[in-house]
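Here the complex is missing a single protein chain, while all its other protein chains stay put.
Entry: chain A
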Amino acid sequence: MTDLTSLTIAEAREKLRGREITSTELTDAYLSAIDAANDTLNAYVKVTADKAREMAKASDERLANGAGGALEGIPLGIKDLFGTEGVHTQACSHVLDGFEPRYESTVTANLWADGAVMLGKLNMDEFAMGSSNETSYYGPVKNPWRARESNKDLVPGGSSGGSAAAVSAFLCAGATATDTGGSIRQPAAFTGTVGIKPTYGRCSRWGVVAFASSLDQAGPITRDVRDAAIMLKSMASVDPKDTTSVDRPVPDYESALGQSVRGMKIGIPAEYRMDGMPEEIETLWQKGMAWLRDAGAEIVDITLPHTKYALPAYYIVAPAEASSNLARYDGVRYGLRVPGKDITEMYEKTRAAGFGHEVKRRILIGTYVLSAGYYDAYYLRAQKVRTLIKRDFETVFADGVDAILTPATPSAAFGIADQDMAADPVKMYLNDIFTVTVNMAGLPGIAVPAGLDAQGLPLGLQLIGKPFDEETLFRTAHVLEQAAGHFPVEKWW
C-alpha cells in the first residue's frame, strides 16, 4: 500500500482514470503515512481523515462513471493560511484559537471543484512570517532531509515549511503554499521539491489569511515540475471577490513541458553573486547555466542594479502592510480573547498573548514606519525603491531576455534553533535575498531541485519570468529537472 504515496500527481491521475487504483486506496495510504510520520515531522497541524475519506469516496463514484475533474481523487495538503469551511484555519497563530471559517477560500474551492481530496492543514510560520517554520504556535517542522551520517534536525524552511516537508516526505501528493518574500521557493529548495510563486494576481487571495496584501500570492509545492503545472492550472482563476486577481485565461501549463528552450535568452544577474556565498551555490549555478546552454539556450550576463535594496525595502513594506492587516485580531469577532478591565486592556492583553514574538516585532516595525512623521522617510521611500527594482527587470526583459536564472537560496537547510539566526533577526531575513526581488516586482518565480551539497542536502535553482509567462518557467524548469535528475529523500522517521 505505502508505495502508492510515491506516485506523482501525474502518475496517480493515470492510474485513477485507468481504474488501476481508487482514490480511497490512495487516500488511505497517505493517511497511514501521516499517522506514522507526523509525531516526528510535525508537518500537519490538523488531519481531516473523515473528510478525506468522504471526498475520496465521492471521487471514486465520479471516476467510476467516467467523470471527474483535472485533480479527481488526488489527496492534497493545505497550508493553514487558506480558509477551509468548518475546518481549523489559524495561520498557525494562537490569536486565531479555535477559528473555523464559514467560507472556503477561492483557491481551495477551485481544487475541490476539480476533484482534489483534502488530507488536512499544514504547519507554517505564524501568519507566514518566518523562513524556518520555527515561529509556528504548533512548534517547528522537521525537514525530512538530514545531512549524511548526521541525526541533527534541520528546518524545512518557511513559511510554507509544513507544505514542503509533507510533499518531500510523501505525506501528500502535492500541497498549497503561499509566498510573500520567498515562502514557497525557499522551503522547496530546502526539501528537494518544486515550488512556483505565480505572477501577482494569477491566484485569488480571497479567503487566504492576509500578511502583506501587495506581495502575497498562492502557489503549489510538488514533487516535480509537471505536478506544479497541473496544480497551478487548477488553483489559478479570476475572482470577482479579489479585484487584484487578473482576468486572463489560465493556460494549459502542462503543455509547455517538453518544448525546446533552443534560442531562448537566459539572463544571469551579476548582483546575485553575493559576498560570502558558499562555493557550492556558485558551482550549482554554473551547472544550471551549462544545462540550459546544452539545451540550446543562450546565456547572457545581465545587471539588476537595485537587487541589494529589495530586502531592506521589503522589511518596510511587508511589516507596514502586516501591521494594518493584523489590526483585525482584537478578541472581538473571532479567535482568542483575554479579558481586561476595559476594552483597550482587552485588546492589548489579547494581542500580547495571541501573537508570537516575530509577529509582534513586525507589527511594531510596521506601526513605527507608518506613524506620523516617519511615513515619508520609510514607507514612501521604500515604495519608490520598489518602482526601481521593478524597472530593473522591465529593462532586461525589454532587451530580449526570456527568463532569469539564479540560485534559490544562499545556503542549504540549517539546524533547528540555530543560535546565529536567533541572535540576529536580519540573519534569518537574509534567507530570502534571492527570492524577495520577485515579490517586490510581482513576477513569477519557480524553484527547482538541482543537486545536493557536500553534506547530501538539497539545493535549488530559481527561474524568474515575465509577468504571466509561467509557461516559459515551466518549460525551462523542466529542462533543468531533466538534466539534474530527481532527489528523493531517504526515509528515517
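Definition applied: a contact is a pair of C-beta atoms (placed from the backbone, for glycine too) under 8 Å apart; a residue touches a chain by one contact, two chains touch by 3 or more; residues count from 1.
FYI, contacts and distances are computed from a predicted model.
Can you pick, from "Deoxyribose-phosphate aldolase", "Aspartyl/glutamyl-tRNA(Asn/Gln) amidotransferase subunit C", "2Fe-2S iron-sulfur cluster binding domain-containing protein" or "Transcriptional regulator, Acidobacterial, PadR-family", the UniProt protein name of the chain not displayed?
From the listed options "Deoxyribose-phosphate aldolase", "Aspartyl/glutamyl-tRNA(Asn/Gln) amidotransferase subunit C", "2Fe-2S iron-sulfur cluster binding domain-containing protein" or "Transcriptional regulator, Acidobacterial, PadR-family", the omitted chain resolves to "Aspartyl/glutamyl-tRNA(Asn/Gln) amidotransferase subunit C".
If the hidden chain were put back, which of A:F127, A:W145 or A:Y200 would touch it?
Of these options, the touching residue for the absent chain is A:Y200.
For the full complex, which residue in A:I21, A:A147, A:M346 or A:A483 touches the chain that was left out?
In the full complex, the listed residue that touches the missing chain is A:M346.
So one chain is hidden, and I want to know which residue out of A:E282, A:D399 or A:D424 touches that hidden chain in the complete assembly.
A:D424
Can you say which of A:K142, A:K197, A:H306 or A:H478 touches the chain missing from this structure?
Residue touching the absent chain, from the options given: A:H306.
Quick one: which of A:F82, A:F99, A:W145 or A:W206 touches the chain that's been left out?
Answering carefully, the residue with contact to the hidden chain is A:F99.
Can you say which of A:T244, A:Q455 or A:Q482 touches the chain missing from this structure?
A:T244
Suppose we count only contacts with the excluded chain; which residues of chain A make the list?
The list for chain A reads 98-103, 199-201, 214, 240, 243-244, 246-247, 306, 308-309, 312-313, 315-316, 323, 327, 330-337, 339-349, 351-352, 355, 360-361, 363-365, 367-368, 371, 374, 377-378, 380-388, 390, 424-426, 429, 440-442, 467.
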